[in-house]
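Removed: one protein chain of the complex. Kept in place: all other protein chains.
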Amino acid sequence: MSFRTKGRWALVAGLAAGTLTLSACSPGSLGTSTGSAAPSGSEAPAANVEITLLADNSDQTVTQAQAMIDAFNATNQGVTVKLETRAQGADGDNIVKTRLATGDMTEVFQYNSGSLMAALDPGTNMVPLTGESFMGSVEDTFKTAVTSGGEVFGVPFGQAMGGGILYNKKVFADLGLQVPKTWAEFMANNEKLRAAGIDPVIQTYGDTWTSQLFVLADFHNVTAAQADWAEKYTANQAKYVDEPAIKGFQRLEDVYKAGYLNKDFASIKNSQGLQALVDGTGAQYPMLTFVINSYLDLADDAAENIGFFAQPGDDAASYGLTAWTPSGLYIPTTTTGEKLDAAKKFLAWVATPEACDAQSAASTPTGPYLIKGSTLPDGLPAAVTDLQQFFTDGNVSPALEFLSPIKGPNLEKITVEVGSGISTAADGAKRYDEDVKKQAQQLGLEGW
Amino acid sequence: MTITQTSRPGRAGRPTRPRRASGSYVDKAYPLWFHLPGGIVFVTLFLVPTALSFYFAFTRWTLFKSTFIGFDNFVLFFSEPGLIGSLRNTLIYGFVTSGAKVVLGMLLAVLLSAPIIARGYLRSVTFFPVLVSTVGVGLTFQILLDPFHGVVNQVWAVVLGIDGPGWLTDPSIALLSVAGIDVWKGVGLATLIYIAGIAAIPHEYFEAARVDGASSWQVFRRIILPLSWSATSTVILLSLIGGLRSFDLIWTTTGGGPGFASDVIASVIYKQYQAGFYGLSTAGNVILFIVVTAIIYPLSRWLNSKETSL
Partner (left out) sequence: MNAMRPATRWLVGLAGILLTTAVFLVPFAFILTMAAKDPVEAARLQFSWPANFQLWENVVSVFQARDYMLIIAFINSAILTVASVTLMVIFGSMIAFVLDRRRSRLNLLINTLVLAGLIIPPAVVPTIWVMQGLGLFKTLHGLILVEVAFGLSFTVLIMRAFVATIPREIDEAAIVDGAGPLRLFFRVIFPLLRSVIVTVVVVQSIFVFNDFQNPLYFLPGNQNATVQLTLFNFQSQAQTTYNLLFANILVITVPMLVMYIIFQRQIVAGMTSGAVKG
């Protein structure tokens, strides 16, 4: 590339006047928050290594990560960890991908486990942790979700969550409704709720990601019907347009067609949906359990009044939960030398029950930790207890994203269309099958 | 400020300057290297990437390695759900926003050039929205236009007694609502350009019209309209280019939704980019490039020829 050298030289010349001097005084970091003040300075050991953790900027993540970091820094192992935050969602994915791609990642970073993590090309971008002793205290469920090419790459941060339906217990009790074990029972409940003037199902397409739940949380039912579906799906042999997977789209369509949704479903956001749920104007809300902390303050009795059940399928015998493993902490290959040792020290500590306790102290856990020996505190919200029960019973299937690297980027748009009657379940499923094709091709999978 | 393709030695209102014989002597005062500092930045960060996009559009690309796959990206792009819709939406959005800005901007400018009271205040107020960032405007209107809780529909319900439409959530009107917000935000700039255009019309014309007893309409039709033509073509072209390429307002208000109902080419490109399909996204860039050029280039030629003939 001949233009490179020429360009660089000329740019430097052209800029000498103003830009470089100006941007040289760009502020690195101005603020010092009281919470993150590291014990650097006088009493810190001479060989203090500072590393940075990049995490997403949701309140829950920031609070728990900061609590964990503070607790770790207080152990004085000659390592100081700092927290840097990034956007969530697709923007966040992009930031992580670009920073890894440009060799510009922080020493440790937090990111989803499962297929999103697999899409980061862990073999080239991350340091394998398979042989590290601290991996012994990580639950196997989590290890499978961060394994790629036979190597394990991460330790869990935060708690496992479930996808299913949050419901208002008081409304259920008032109308004498039982938690449904089949889809038919669920729809029968809905009819009674509507007759009572309560919105049976809350949908919140103002936050499009919330529209995917009926499809994503149906995956336990898909596996129950066909155990090797995920494998076939990855190999381009199973499709969403066919049974059993189309059921998820079908359920979304059924609920809309029956008129069970709140009338403002197209515009309201997640927080407004939660408000309707705790107020009892809506009875059920298909959700991921990580939102539990967001509704606790919305009503005095929210913690006890909101329960959780898994999305029912056709057969009561195979009723069970679709679960998401927590996000992981990973070390990029650009971390080397003493920084790498420091990063490993930090991860070793994260994989201890003390680290879990530090997180629990900072904000209410919304599900089990996947660290051996860790316990949840008492007095948790009812929905967490309900969720925990599925794990205790072992009645849990991992979500599709942990079994297959394929997830089409347009799913949330397609489910909005199906869920608001713009297109049918069959069309939506077909569209989604086309959508995932690109992802599979980009990943270079066999058979696409 | 008219977007002109050729250099313009003999534009209307400015006599052609005779070139001096001793060109080389004068040229020393105008060295060509003056083009270099800006040129290098432009070529490196705009032209070269644009040229490269014609290669990467034919690859499957991860930023580190690219595999040549021929026209696959384009085939895929055209089978992308809603691409045909997004192509149509792009055109609707571009022409609606540009048309509305031309008409409303002209009306406002005529009004604000007249000796009415509080003219300075009115000029400032119409320009205020231009000063707010698109993200800020998008977020604000998302809330103002909320179908049940938003201010607009609450007023609507009180005045008309029925529920207002789902401005941003009804697939049949979402795109037009965003276009409306775009006009709200951008009409101030169009007005400003027109005001400048009207102010540049020599005073004698208005004097003569007054002496002849011309009506306001005649003044508008015979003097303001033809003599501010260069302002008009500037507004048309700038707002059309902006409209066809527009993406950030759509992204912050509807995200291309509901579903794919308000997707334009630029938002489809962005989604592919977010998903990490860099080759595919770049192919979208090439398509947008072709669409915009195919519309703007002939249009600017036509507007230009129209201008000189007036």
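So that you can tell them apart, the chains are marked A and B in the order they are listed, and the count of residues begins at 1 in each.
The working rule: contacts are C-beta pairs under 8 Å (C-beta built on N, C-alpha and C of every residue); 3 or more make two chains touch, one makes a residue touch a chain.
Quick caveat: nothing in here was measured; it's all calculated off a predicted structure.
Considering the whole complex, the residue from B:Asn73, B:Thr134, B:Ser239 or B:Ser262 that touches the absent chain is B:Thr134.
Only one of B:Leu52, B:Leu160 or B:Ala208 touches the absent chain when the whole complex is considered: B:Leu52. The missing chain, though absent from the display, is touched by one residue of B:Ala261, B:Leu288 or B:Leu303; that residue is B:Leu288. Although one chain is not drawn, its touching partners on chain A can still be listed: residues 1, 4, 7-8, 11, 15, 18-20, 22-23, 25-33, 36, 57-60, 84-89, 91, 94-95, 98-99, 102, 104, 207, 209, 269-271, 274, 290-291, 294. In the full complex, chain B touches the omitted chain through residues 1-8, 11-14, 17, 19, 23, 26-32, 34-35, 37-39, 41-42, 44-50, 52-53, 56, 61, 63, 111-136, 139-141, 143-144, 146, 149-151, 154, 184, 192-193, 195-197, 199-200, 206, 210, 216, 219, 230-231, 234, 241, 245, 247-248, 266, 273, 278, 281-282, 285, 288-289, 292-293, 296-297, 300.
By definition in this document, only the chains that are shown with their structure count from here on.
Centroids built from CA atoms put chain B at 39 Å from chain A.
Contact residues on chain A toward chain B in their complex (touch as defined above): 3, 7, 10-11, 14, 90-91, 93-94, 97-98, 101, 119, 205, 208, 263-264, 266-268, 409-410, 413-414, 416-417, 420, 422-423, 431, 434-435, 438-439, 441-442.
The part of chain B that touches chain A in the complex is made up of residues 36-37, 40-41, 43-44, 48, 60, 62-64, 76, 79, 81, 146-149, 166, 168-171, 255-261, 271-277, 280.
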